[in-house]
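Notes follow the structure.
Missing here: one protein chain of the complex. Every other protein chain is in place.
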Amino acid sequence: MDRDYTELLHRCFRCGWCKLPTNYQDFNCPAYLKYRFESFASGGRMWLIRAWLNGEIEPGERFAKILYSCVTCRNCVEACALPNIKDRLVDIFVAARADLVEQGRIPPAVRDYLKALSVSGNPYKMPQEHRGNWAEGLGIERYHGQEYLFYVGDVGSYDEVGMRMARSVAALLQSAGVSLGILGEEETSDGNDARALGEKGLADYLAGQNIGTFRNKGVKKIITLSPHGYNAMRNEYPVCGGVFEVFHYTQIINLLLGGRIRPGEYLKRVTYHDPCYLGRWNNEYGAPRRILGSIRGLVFVEMDRNRNNALCCGGGGGNFFTDMLGTGPDLSSRARVREALATGAEIIAVACPQCYKMLDDAVKAEGAQDAIEVKEVSEIVSASWGSHL
Amino acid sequence: MHELKFDPGMCGRCTTIDCIMKCQYLHYDLKTALSEHERLVDGEQSTILTDCVTCYACEEYCPYHNHPFYLIVDRQEELGVHPVPKPLEKSQVVMMGPRGKIRPKTLSPPVINMCFFTVMNACIRGRLFEGASLIGGSDIFCNLMFLHFARNSTIRQRLPQMIENIMKNYLEPSGVGELVCYHDECYGTYTSWAPAYGIEVPFRPVHLFDFIYRRLLELKADIKPLGVTVAYQRPCSNRLCPHTDHFVDDIFSLIGARRPKREFEYEHALCCGGVPEAQQRFELTEELQAKNVEDMKAAGAQYCVFNCPFCFWTLAERVFKAGLVPIMMSDLCLMALGE
Partner (left out) sequence: MDQIHERLTEIVGAAYVSDAAEEKFIYSRDQGVQEPHAPDYVVLPGSAEEVSAVVGLANREKIPVVPMGGGLVLSGLTIPQKGGIVLDMKRMNRIIEVNEKSHYAVVEAGTSQGMLDAYLKKHHSALKHSLPDAPPVATIAGNIAIHGSGHLSQSEGGFHSEMVTGLEVVLPTGELVRLGSCSTVPGWFSRAPLPDLVGLFLGWNGTTGVITKVGIKLYPRPPYHDVLVFMTEDIDAAPDILCRIINTGMAEDINYALAPKPDYLNGFQMTVINITAHSEEELGMKKKIIRESLRHYFETKEAGFMPVPPNLKANFLEVPQKALSKFADVRKGGGFEYVGAIMPLEKIPQACRAGMEITGRIGITYSLGARIIGRGHSAMFFFAYPFNRADASEVGKVARALEETNETALKLGGIPWKTEISGQQLILRQMDPQTRELMEKIRGVLDPNRIMNPGNWEVA
């Protein structure tokens, strides 16, 4: 592991601020919330990584589970009391995972995910030519120099919920007259979660593939469906030589509000769940809220944990695919649904296909289908703006 | 070395004693003022030394520019008068002392000196400050604040080194001759205190408001007039450069702000209360702040604009509670530019 990181490990005091949001209301670290052993909190991870590097413990199955249960939500980064280490916490966990990848000591689920990604270019092991299937019937053209490339990513391309979301966002942007095209079968995984799982080589390779395609096609501006792709393209691709103007789709909708997008009425009580890769990773809290706030009749209510204090859905850092948190009432997605229910909201608005799926499943697991529904921001805008669709 | 250029004869010939009679905190009749002032000039103990709020205003009141305030501070130090409790004073001397960490750097103009207030760096942004380079911190700190602590000696001791640090590390390597002073304490140091003590200033200090005004002229087309009434909290250090006050009006006219007629304005501006508080004069602090903010409200001000970060920290909460928006001048101008 990089010396810059190893020299920080012993500076963690394991004081536990990292487990909480800033209002302390409940545990805000998904891995700790689920497992409850000190070893599964960020502080525990720091001490265990140090113990591993010092030869005090062997990196067995449990150790790998502890490292891979981190969903890279960066709550610990927000909450840590020590300014000299806080910003590096998640980087350290990812670096430790990279060492495990190198040593071949990763959990089977992680191995399977990475293998599928390198063999099929997507974690679903689906044919590449099916990537554009989500857009069937929408009349969206392949990218040929339009103003924006609409990058959909793995979940938007292959997952049922993700595809629904991709269609909704694309349809809304189209109806607003946004000039955009897609890559379809030429799109490759954004590599964000591969990087979070410690497979930097694969992430760089995937980034390189996409950057090459974008360049060949003359792409300058990108709209991403997923905050994960947004994060990769905004923060990682420039390091790999790919500098593009990258937007999350909520930012584009926000820009068009009052002009080409004029939301109508939506008589529901709605709360919003911040995706970690849009919020804590990229500091975008305003755009989705401004969109929801612009809808007539929509009663917006915040959950107690919001913005930089939001509880992650548990799908970050590759866990959406690797499922290192398993099942049970202490899953952060289920805790999040309970928190949303407590606001009296009828809708949990999301802006990430992974959050969408995680929370949708959690609503069912909580048996709350009659009380609350998960909807994506563009679906809500479109529902209010029915005449345009 | 670096003795104050003070002419006792000039004071001897003075019959109005404006420095004392205009003071808003010493309420002497002319006879008392004359006698106390004489004691001051003669280097004897005087109530002026113990009662002075150290608001710098007498530097502005003296029609002969004979530096009555610097004299007061010199005398306080000579006679062991400590306006502020000794532990606070000693602690400040260490806190604000040079760290010796400065390294040469090539900068592009305009170079803005943030004084000790590098925490305010975020204020330097947007088109108003496009291309600006920032410098600041303890190794280039003007140290003028020690006027409040009866420690002219600290300024005398540190300032030449600070000036050299600025020149050798920043301005000379960059071929820059102008230094924009974010805080007018620095501007006052270079244009008033340094000449008064015979210290050469080898660069041209520029007042922040002067800089902002010129930038706003360039950006005039982009200004959206604010249409608000703004009270100005004049800081003590502006008493050392009263000729810059017109920039407040000039800037306000460009950004569409109205400077209301107030009782405590211009020459009669009131201290923010920070220094009297440090002097442990809590009732006076309360009285000053209450009068000042009431005056702003009575004048119909919606905003209170500051130049000095210390005034801002001292008064902002009270201003806010009174229903006014406290704001730094640079931020007010950025607002007018829609930023």
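Letters A and B name the chains as they come in the text, with residue numbers starting at 1 for each one.
Note that in this section contacts are C-beta pairs under 8 Å (C-beta built on N, C-alpha and C of every residue); 3 or more make two chains touch, one makes a residue touch a chain.
Note that the coordinates shown come from a computational prediction; the quantities given were computed from them, not determined experimentally.
Among the residues B:I17, B:A33 or B:V84, only B:V84 touches the chain that is left out of the figure. Among the residues B:A278, B:V319 or B:C333, only B:A278 touches the chain that is left out of the figure. The hidden chain makes contact, of the residues A:A81, A:L138 or A:V243, with A:A81. Although one chain is not displayed, chain A still touches it through residues 10-17, 19-20, 23-26, 35-39, 44, 47-48, 51, 56-58, 60, 62-63, 66, 81-85, 304, 328. Mapped onto chain B, contacts with the missing chain fall at residues 82, 84-88, 90-92, 94-95, 119, 274, 277-278, 280, 282, 286, 313-314, 316-317.
Basically, only the chains that are shown with their structure count from here on.
For the pair chain A and chain B, the distance between mean C-alpha positions equals 50 Å.
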